[in-house]
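Structure in structure tokens, see below.
As you look at this complex, bear in mind that one protein chain is not there, while each of the others sits in place.
Presenting chain A:
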Amino acid sequence: MATDNQNATGFGEVSRVRGIVFEYLSLGASVAGLVALGVLLVYVAIDAFDLANASPEWLLTYFLTLVVPFLAFCLYSADDAAVTRRVVGVLAGGLVAVAGVFTAIETFVVTIPRLSWQLAYLFVVAAPVTAYLAYVGSHGRVGAVGFGLLGRLVGGIAVGLAVGTLFLVFDELVWFLAYTLGVLPAAALYAYGRWRAAARAVTAAAPIGLLGLVAAAVLRGVVRTYPSDLVIYLWTLAIPVAAVGALVVAARGSRTAAVAAGGGPLALATAGGFLAGSVGLPGPTTLIVLAVTGVPTAVYVHRVVDVGEGTVGLGLPLLLAAGVIVGALVVEAWGVPAPDPWLDASYVTEAPSRNAAEAGLYPAIVGSVIIIALVAVLSFVLGVGTSVFLEEYTAGSGLVGSLTRLLQINIANLAAIPSVVYGLLGLGLFANLLGLGYGTAVTAALTLSLLILPITIISAQEAIRSVPDDLRRGSDAMGATRWQTTKNVVLPEALPGILTGTILALGRAIGETAPLIMIGAATTVFSAPGSLFSRFSAMPMQIYAWAGFPQAEFRYGVVAAGVITLLIILIGMNGTAILLRNRAERGS
């Protein structure tokens, strides 16, 4: 050091330019992929909803009737003057900035295809501001109530439609017998046992239920007369849902409220189910949707009113519905030219067609729902079983320890095998060797379950590992056996994490296409599948098939609508998973 001191006269100066350039370069790299994806999503949304043909008046109408009231609701809920100022500032400043920049680019550089400055404003300023406000507003009591109600309405409709879809494939008569002879007696016995603290009744519930299921399978071939579909759904689905709802309310408060919360939606659903036929809707599905939506909504409304905080938030669905109706009335009355979206009601309820205007996604949606339901059951059971074994039942050392490590390495490698190879497994093993058929729902479900199994296991393991060891030791000290500890302590604690991981993995399964092609799934089917062993299509398969059509109406219309449908379902699933995780984190 001492010999080399000609530089030691001062600290000198270091140029900051290089560092600053590097920081912004890496920031740019971080958002580059996201910006690219964002632009592509904007274009696909414009194509799916035909927004390129939306007149400025039409956009303005709905902006005023739908977006502005929603923003006002969120601002009211946030109740923060700083947020209000910021939002109004961004909305107004953004309007000037976007219009200016957009016009400048269009005049001096290039014309931007299928985009106007109004649309650019909508996507670049209005949409992020709305998302931000929804986030801020949901932290207020009023906003939380509003979004909670909205979530129950939307979720109830989605679950109801999915259940209705499943009965296209599963025999509702078997379900009727199984429910009446197996599920109902077992549940009643179990509830009685818990209520009266009678251990025998609880122990007997499972065998009795199994016996009932076997009896149902046998009787299905013997019994000839059944009640109508509507009565079956009323008896097996609507009444139990209403009963559970009523019990939840009864546990909190008065009996009259309980009867109202259970009976009101039930009566509405029954009436809706019987009247739906006359308007051309399928009665049983209407009944299920109304029951599954109505009962949780009623329970939620009762709780909100009971607590008495943020009751104003209950008006959010009404506000949005009114916005849509008023907007539609204005558009109708003043003859505002409206766009003709590809993604509309007929798109999701009709069969595919060679004619772009008539093409629909219905059979593919049904196929996807059925596969995902099967995959959910299979991968949940297998995933939880494996992760419990790896986390709770194995030792860290010795022969068992090395076996565990082998399993662990194997699972990590399974997660990295290309999906197309799983398709070959499905083709060779399930379709050809076991003879489950090419492109049937069973083959597809088994293949996709194995495909997402490693992801499910890894996330379930993480959830189980995060359960504190103190709880296990406490349970052990009480004399509980390993299974009792697992069932009573570990699984209830880890369940939200496991569910989150499973739903995220299912999101992967719903978009998988390559394995479905390999097992010979149909690219296009014209009617919904009638059984688990009939050939079916799935949403990504249909998108793949349509993407190959050279006509512009397909490329820029029908496929875009399919992509948006798939993405909406994905967002719904992932949103549910994130909500579950947040709720669990808040609870613990």
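Note that contacts are C-beta pairs under 8 Å (C-beta built on N, C-alpha and C of every residue); 3 or more make two chains touch, one makes a residue touch a chain; residues count from 1.
We adopt the following convention: contacts and distances are computed from a predicted model.
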item	value
Per UniProt, the name of the complex member that is left out, chosen from "3-isopropylmalate dehydratase large subunit", "Cobalt ECF transporter T component CbiQ", "Succinate dehydrogenase, cytochrome b556 subunit" or "Phosphate transport system permease protein"	"Phosphate transport system permease protein"
Residue in contact with the excluded chain [from A:303, A:482 or A:535]	A:482
Absent-chain contact - pick from A:52, A:231, A:259 or A:414	A:414
Candidates A:36, A:281 or A:568 - the one touching the absent chain	A:36
Among A:187, A:567 or A:580, the residue in touch with the chain that has been omitted	A:567
Residue among A:202, A:231 or A:268 that touches the chain left out of view	A:202
Listed residues A:189, A:431 or A:532, member touching the removed chain	A:431
Those residues of chain A which, in the complete complex, touch the missing chain	11, 14, 16, 18-19, 22-23, 25-27, 29-34, 36-37, 40, 43-44, 193-194, 197, 199, 202-203, 381-382, 384-386, 388-390, 392-393, 406-407, 409-414, 416-425, 427-429, 431-432, 438, 450, 453-454, 457, 475, 478-484, 486, 488-489, 504, 507-508, 510-514, 517-518, 520, 540, 543-544, 547-548, 555-556, 559-560, 563, 566-567, 570, 574
